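One protein chain is absent from this view; the other protein chains keep their places.
We call the chains A and B, going by the order they appear; numbering starts again at 1 in every chain.
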Amino acid sequence: MDATTILFWIFASISCAAAVAVVATQNVVRMAFWLIVSLGSVAGLYFLLSADFVAATQLLIYVGGTLVLLIFGVMLTATGPYSQIRTSPGEALLAGGVGSLFLAMIITTVVSVDWDSLAAIQQQDPSYASYAHEPGFNPAEEGNTARPLGLKMLGISLEDLGRTDGSLSHGYLLPFEIVSIHLLVVLIGASYLARAKRRSRPDQPS
Amino acid sequence: MTFDQILQQLVDTTAGTYGPFEWSAAYFRQTFEIFMTSSLGRFSPEIILCITIVSLLKLRLFNCDRWIPPYATALVGSIVAVGLALYQFQTLRMSAEPVVAEFFTGLMIYDQFTVYFRLLLLIFLVLVVALTVVSGIPDRDDGPDFYTLLFGAAVGMMMMAGANHLLILFLSIEMASVPSYAMVGFLKGRRPSSEASLKYVVYGAGSAGVMLYGLSLLTGLLGTATLISVDGSTPDLASRLGLVLAGNTAGTAASLVSNPGLTILLAILMVFVGLAFKLSIVPFHFWCPDAFEGAAAEVGGFLSVASKAGAFALLVRFCIALTGNPDPSLAGLNLSLGIGLGVAAAVTATFGNLAAYSQKNMKRLLAYSTIAHAGYMLMAVSALVIIRGANPSGVPGLTSAGLDAEARRCLEALLYYLAVYLFMNLGAFAIVALIRNQIFSEEIEDYRGLAGEAPVLCVCMLICLFSLVGLPPLGGFWAKLEIFASLFQAGRVHWFMWVVLGIAAVNTVFSLFYYMRVLKSMFLTERPVGARSALVPFRSAPGLYVVMVSVPVLLLGVLAGPLSQTANNVARILLR
Partner (left out) sequence: MECISPLLAAGSIGDFLRTQRVPFCGCELDSATVLILTAIIHAAFLFAMFGLVPFFFIWLERKVAGRIQDRLGPTRVGGRFGWLQSLADGVKLIQKEDLVPSMADGLLFRMAPYIACVATFGAFMVLPFSDGWSAVASDVGLFVLFAILSIEVVGIILAGYSSGSKWSLFGGMREAAQMVSYEIPLAICGLIPVLAVGSLNLTEIGQVQSGWFLNWLVFNSPFTFLAFWVYFTVSTASCKRAPFDLAEAESELVGGFHTEYSGMRWSFFFMAEYASMFLVSLVASLLFLGGWHTGIAPLDSVLTGLRETAAASPGFHVAGYVANLFGMMVLASKGAMLVFVQIWLRWTLPRLRIDQVMTTCLKYLVPMSCGLFLCQIIWPLVVISAVGRSTLVAWPEEMGGSIGERMGRQSVTRPVETDESAGQPGDDIDESAESSPESLPAVTESQDKVSAGSVRPHSVRTAARD
C-alpha cells in the first residue's frame, strides 16, 4: 500500500462520511459545512489524480462560490436563529430505502465491470488516443495537466499532432462559448425571479 | 499535422477561408456561401438568437426599449433566424448529393434533420412571440427578461436537434430546461406559479443528475462520447458498443447478463430518464400538469411543443446512434430498447388520456393531452428502434431495403406529427390564453356558451381539438395514421408493436371524449347570465392570430403530400 493509496482512502472516506453527515444533520448551515468537507475531499481526490485544474475549479465553484451563497442565503432568509429541517421517520425511512436501493444498484453494476479489461478492449480501437501515455503528455509526472485541457477548450486537440488526414478531433470550443450565453440567460432569469415587479410607469397597471 | 496546421484547420473550419476582398456583389455572395458552410455559418440561426438576446438586454440598459419595444426586437431576431434556417433548408434540399457534415469539430451535426427541426422551432418561436404580442403577457417592463428566457431556451432546443456528442446532449438539455424553470414561474405573486416552478426545478435537477450519471457511465464504458461519426474517423457509440459487447462475449452469443452489457443498459436507461423528463413520459411526468397549470398559457404552449420537439430530435439521434451497429450481438440490446420504449409509450398515452378525462382546468387538460401525445410520438420512435434493430433474414416478407423504407416511414411519421402538433397545440394554448384575457378564467366550466360571443376562437378551438383527436380531414389525422402504419409494420418484426398499436387505437377513441367535453361546453350550452362577456370579433388581432395558427392545421390535412414528402427526404438522409 503506497502513499497514494493511503491518501485516496483518506480522502474517499472523509468525502463519504461527510456526505452522510450532510443528510443526517438537521441544521441547514451545518449541512453546508459538511458539504464543504465532502466537496473539499473530492477536490483532494482530483488533486491526487493530478487534475489540478478540475480540483481548483471544484474548490472555487462549489466551496468558495455555491456554498458561500447557500450560507448567505440562509442568513438572509432564516426567521429563527438556527433554521432546522426536520424529517418525519416515515420520510427518512422511505428516502433511506430508495437511496440504499439506488446505491446498491450502482455499486453492483459498477463493480461487476472489469474496468481493466474494458480499457484494454477500448484500446484495441486503432483510433484510440494514445498520446496521453507518451512522454511530454504525462500529466501526472510533469504537471502538464492544464495545457491539453486549455487547448481543448479552444478547440485544439493535441492528439491531432500526428494525424495526416487533416481531420480534427473534438475540441470543446462550442460548449465553452455557448455556456456563457446559457449563464447569461439563467442569470437574467434568476434576477427576474428575485427582484420586485418592475414598474417604470406606475400609472399604467400591467 | 503540426500545431500551426491544426490551428489553421480549426480557423478554416470554424470561420471559413475567403478570397481577397473586392467590392463586388459576386464577392459578397461567394463570401456568404463560404461562410454558410463554415461551423459558424451552420450555427448562424442560433447565433442570431444569441445576438437578439444580447441586444434585448443592451437596449434596456441604454433605455432604448421606450422607443423600440422588446417584442419588436424579438420578432425581428426570430424572423431573421427563420430566414437563415430557410436558406439552409433550401440549400440542403437542392444539393445534388445528400449533405451530412459535422461542425464545431464533430460536436454538432448538420443535415436536413437538424435544419428541419431548426426551422420548425424557429417558426414556432416567431408564432409564440407573436402570441405574446397579441395576449400581452410579458408587459413592456418585463419583456426583455421574458424574451431572453424564451430565446435562451430556444437555442438549447435547437442545439438538441444537432447534437452529436454526449456533452452537447447534456448541455442542450440543460440550456433548454433551466430557462424554462424561470419561465414557468414568470407570473409574479401567484402562488401556483411559484410552486409549479419549484416543482419543475426539483424534478429537473433530479433527472438531470441521474442522466449525468448515466452519461458519464456510458462514456466511461465505451470510451467515446460521439453519437455518430460521419467519416468514421472517431469512434462512435455504435462501433464501441459492438467492440465492448462483442469483445466481452468473445464472439459467442450475445448476452445482456454479461458484465458490461448490464452496466451499459443501466447507463442507457439513466440517459433515457433525463430525456423522458423532458418528454414527460410516465413515470417522469409529474411536473407537467402542475407546471402547465401554474405557468401562463403562452409558456405552456411553448414548453409543450418546442421542448418536446427538441427532446424528440435528441431522442431520435441517440436511438439511431445506439442502433447503428448491425452486429447481431447487439440485436438483443436493440430489441429490449425498442420494447422498453414501446411499453413506456403505451403507458404514457393511456395514462395521459385517462387522467385528462377528469380535469376541470383547461390548461391541466391540455397538459395531460400533451403527455398523451408524447406517448403517441414515442411509439414512432419505438417502432423505429425495433425496425432498425431487426435482422432482415428474420422478418418474413421484408427485405433489407424494405426494412429501411419502413424505418424511414417511422421517422417520417414522427416529423409529420411534430409539424402538425406545433400548430394544433399552439392553437389550443393560444386560444386558452386569449380567452383568459377576456374572462379571466381557465376553467372549462366558464367556457360555457362562448361560441356565441367569440365564434372565431371557438371554431379554431374546434379545429385544433379535432386535429388533436386525429379526425379527418385535419392534419392530426394523417399524423396519427402514419404512426399507426409504422407501428403496424414494426409489428411484423415483433408482435409487441401490434399490442401497442391496439392500445394507441383505443386511446384515440377515448381521447375524443374529453376533447368533446370542452367543445360541448363551448358550443352546446348557454352562456350563463352574469358571466363576463368575451367578445372577440374576427377582425381583431386575437381573431386573426388564431386563424393564422389554425389554417395550417386544415391545410396539412388537405394537402399532406408536400410535408410528408419532405419529412421522408429528411428521414432518408438521416437513416442513410
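Structure notes:
By definition in this document, a contact is a pair of C-beta atoms (placed from the backbone, for glycine too) under 8 Å apart; a residue touches a chain by one contact, two chains touch by 3 or more.
On a predicted model such as this, the values are computed, not experimentally measured, just so you know.
In the complete complex, the residue from A:Ala18, A:Leu67, A:Val113 or A:Ile181 that touches the missing chain is A:Leu67. Of the candidate positions A:Leu49, A:Val110, A:Val179 or A:Leu193, contact with the hidden chain is made by A:Leu49.
Summarising the interface, chain A meets the missing chain with residues 2-4, 27, 29-30, 33, 36, 40, 48-50, 52-53, 55-57, 59-60, 63-65, 67-69, 71-72, 74-76, 81-82, 130-131, 133-138, 140-147, 158-159, 161-163.
Everything below uses one rule, namely that only the chains that are shown with their structure count from here on.
Work out the mean CA point of chain A and of chain B, and you get 29 Å between them.
Residues of chain A that touch chain B in their complex: 105-106, 109-110, 112-114, 118-119, 121-122, 124-125, 127-128, 155-157, 160-175, 178-179, 181-182, 184-186, 188-190, 192-193, 197-201, 206. Residues of chain B that touch chain A in their complex: 1-3, 6-7, 9-10, 13-14, 39, 43, 46, 50, 53-54, 57, 104-108, 139-142, 144-145, 148-149, 151-153, 155-156, 159, 165, 167-168, 171, 174-175, 178-179, 181-183, 185-186, 188-189, 197, 213, 217, 221-223, 225-226, 231, 233-235, 239-240, 243-244, 247-248, 259-260, 262-263, 266.
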